[in-house]
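Missing here is one protein chain; the remaining ones are kept as they sit in the complex.
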Amino acid sequence: MIDRTKFKHRAQIKVRNYEIDSQGIVHNANFLLYFEVGRVAYAENLGIKVDINTNQHESRVVVVRNEIDYRSPARFGEVIDIYTRISFIRNTSFAFEAFLQEHDSKRLIAENVSIHVWLDQHLHQPRPVPDDFRNLVQKYEGDNVLITWPSYNA
Amino acid sequence: MIDRTKFKHRAQIKVRNYEIDSQGIVHNANFLLYFEVGRVAYAENLGIKVDINTNQHESRVVVVRNEIDYRSPARFGEVIDIYTRISFIRNTSFAFEAFLQEHDSKRLIAENVSIHVWLDQHLHQPRPVPDDFRNLVQKYEGDNVLITWPSYNA
Amino acid sequence: MIDRTKFKHRAQIKVRNYEIDSQGIVHNANFLLYFEVGRVAYAENLGIKVDINTNQHESRVVVVRNEIDYRSPARFGEVIDIYTRISFIRNTSFAFEAFLQEHDSKRLIAENVSIHVWLDQHLHQPRPVPDDFRNLVQKYEGDNVLITWPSYNA
Partner (left out) sequence: MIDRTKFKHRAQIKVRNYEIDSQGIVHNANFLLYFEVGRVAYAENLGIKVDINTNQHESRVVVVRNEIDYRSPARFGEVIDIYTRISFIRNTSFAFEAFLQEHDSKRLIAENVSIHVWLDQHLHQPRPVPDDFRNLVQKYEGDNVLITWPSYNA
């Protein structure tokens, strides 16, 4: 289970009616969308301009793995806090950890670990995580982010 | 990585335009929806009536964990084979494994493991996986499903 | 074109990345979801408890018609004001009008008219719009809502 004390960044959403499924609870795939809202807000908070139209870019970031643990159902109208942090940065990849918590009761709803890789624009080859990104994250997270300096810097 | 030789059940979808995101590829959350299409088709193939309006039911099945590995991007119009199997059944839980493969090239797109729990109708307490379900799965999967007989049967 | 001076109620959303399609703009179907966010907020503002789990209810409201005019594309990260009002109430039906406007520039994005009908719980027969609802709307909208009193009250 995720260590909830390490998180500094919080975004917030309110559950919308069309996110509810036939069981009367938020459909499980929507949690991935909530976590993404958290990651976008996290990046913007670091001062990164998130440009989602990536066709002309030299590089782009893709998700290569997602783990979600569902802890309790979320319901229509609930206000949900999305806590997000970057837990490690390696040579060409990095990880987000996140969790969802009902705002009033602090009830844990779901946890997420996602792994992301920096690729060239054709999605073929990994590229080193840019130093700018490393530095912004390290400045924000401090000792809570584990940064493995790339071998080409050794 | 999933052992692709153990799968007997295949469903099929064609990527729709609204599933494509601003990167020109299927948005990562949609893979969870594809895997769900596979699980529903799997259950129906076993002869299980899938009733998604569960409010009046004595018990219902919820997903408690999802792992997705993204192996290659999927694009508009591609025909995708969804392979699905149940890999284990325990006392109150069971697991699906699944993978997505582009039909023509057999290119691996994504892999999924999901863990499901049988709960009472109020989503409070786990309930034993019904014997009917165990038997149907074992008959279909044979030695490929690992069934742990519940302790109350010991 | 909708008369924008008649609207009192405003809700607000920020465009999320997964709402953007392969053209780099908000996918047209998502506007229906935004308008629904506006209608739910409108009803809650009137003091109506919106209960979306309608299976045990004596009556429920369904949408029978939607008209959407797309005026300009909406883009990732834009803050959108959703203006919503009820324009008429008849015996068993009523209409919402709504429009979307980019917050900073006041650029018109889309307009919507939706017609709703009150049905019995089995979705078979129309039921009169409840007097409570009529009164709440008339109190809020004043002369801007056209209320046709039902014939059974004549």
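In this document, chain identifiers A, B and C correspond to the written order of the chains, with residue numbering beginning at 1 in each.
Keep this in mind: a residue touches a chain if its C-beta (ideal position, glycine included) is under 8 Å from a C-beta of that chain, and two chains touch if they have at least 3 such contacts.
Model, not experiment: these values are computed from the prediction.
Within the full complex, the chain left out of the display contacts the shown chains A, B, C. Touching the missing chain, out of B:50, B:79 or B:146, is residue B:50. By the touch definition given at the top, chain B reaches the unshown chain through residues 16-18, 20, 24, 33, 36-37, 40, 50, 52-53, 76-77. Contact between chain C and the absent chain runs through residues 21-25, 28-30, 32-33, 36, 52-55, 60, 62-70, 73, 123. Mapped onto chain A, the footprint of the missing chain covers residues 17-18, 20-22, 24, 27, 29, 53, 55-56, 76.
Methods note: only the chains that are shown with their structure count from here on.
Taking each chain's centre as the mean of its CA atoms, B is the chain most distant from chain C. Although chain A and chain B share one sequence, what matters here is the overlap of their interface residues, and that overlap exceeds half of the numbers used.
Distance between chain centres (mean CA atoms), chain A to chain B: 24 Å. Shared contact sites, meaning residues of chain B that touch two or more other chains, fall at 21-22, 24, 29, 53, 55.
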